[in-house]
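Here the complex is missing a single protein chain, while all its other protein chains stay put.
Showing chain A:
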Amino acid sequence: MRYSALSIFKQALAGNLGWTPAWREPQPKPHYDVIIVGGGGHGLATAYYLAREFGIRNVAVVEKGYLGSGNVGRNTTIVRSNYMLPGNEPFYEFSLKLWEGLERELNYNVMLSQRGIISLYHNDGQRDHYVRRGNAMMMEGVAAEQLDRETLKKMLPFLNFDHARFPIIGGLLQRRAGTARHDAVAWGFARGADRLGVDLIQNCEVTGIRREDGIVTGVETTKGFIGCNRLALAAAGNTSRVGEMAGLKLPIESHVLQAFVTEGLKPCIDHVITYGAGHFYISQSDKGGLVFGAEIDGYSSYAQRGNLATAEHVMEEGVTMIPGLSRVRVLRAWGGVMDMSMDGSPIIDRTPIDNLYLNCGWCYGGFKATPASGFCFAHLIAKGESHHVARALRLDRFERGFPIDEAGAGTQPNLH
């Protein structure tokens, strides 16, 4: 069923009884060309682009819970490409370009809102860093603007410009950045993949990876053995657990990141704003709630819930940046399990096992990468070589000494 204004109108007149499910609920076939482990944003996007761009349609996505039950539904929905390093920026820009055409591509309203992201800075050193970052973006053909304090005061009068310790002296703006409806992204890719013949198998946990002569032959699941020619892992948060089934040793540690949403307010924050003196970021959802988050809790965790001390710290940062927030009530908080890599950048690569492919290490930047991650992973699986924008995102870059450390924090996963 194609979605359009006309279909909404016709269904409304018919009492909305004619809508069909957005995807099938198939039983697994005995064998597939490609099995993707993980039915989140990246796994579903991979399945979609495998079928759409690379003509591989005998594909299954196996998901231990329901589709989109992991981090694609647990993030702060920010979409941007304001990275600095050459290994990252072309990839995220490719992703943003896919975002810009995604609704038409999927025939699904992902509610992309290109409201712009403003990264504030508070001292001369930070200003130099953001000028450098803006220049690095422009070197890759991505528009970036420096905003001075007077311009910012007109745009965002509610900010705490004259804080004694962290005065706001300017900001870096990427106008094409913004937010998207996170669940809709997973649902849109799921529906798109399903329509191209991909089997989406939910409530099917992978319990083992079967190998013969070193080659993967399939996966053991709670719904029995499923054979495959190629196996692709997109199980962020649990990458180490799934990788262990194939004997992989990975540069990943799982950490918890919290996010928060307040009660609904009238429109007051028009952009995505990030705080330079901490790691706070905030935007307003279409329902009116302020959606915000900050750093990871800082300790290894597989629990999808965080620590109150971190919640307090996040809100202190928010109130330091926007004093008016102190009067707003927080409705909900949630946590997601992040694949923290050792340099803060992701991995889309082959593994030492010939027909096993790996997509992991998204830290807490995976949502914005969803379309490009799927596209590049599908490219890798279909053609056996990295897509040109993902060439730096290699698994062996750590031992070769080519980390992509955007934060300059070193090999400390809790500092990225």
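Note that a contact is a pair of C-beta atoms (placed from the backbone, for glycine too) under 8 Å apart; a residue touches a chain by one contact, two chains touch by 3 or more; residues count from 1.
The rule is short, and it goes like this: contacts and distances are computed from a predicted model.
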From "Porin", "Biopolymer transport protein ExbD", "N-methylglutamate dehydrogenase subunit B" or "Glycerol acyltransferase", the hidden chain's UniProt protein name: "N-methylglutamate dehydrogenase subunit B"
Chain not shown: contacting residue from A:L250, A:A277 or A:A372: A:L250
Candidate in contact with the missing chain, chosen from A:M139, A:A303 or A:L331: A:A303
Chain not shown, touching residues in chain A: 238, 240-241, 249-254, 297-303, 307-309, 342, 398-399, 411-414
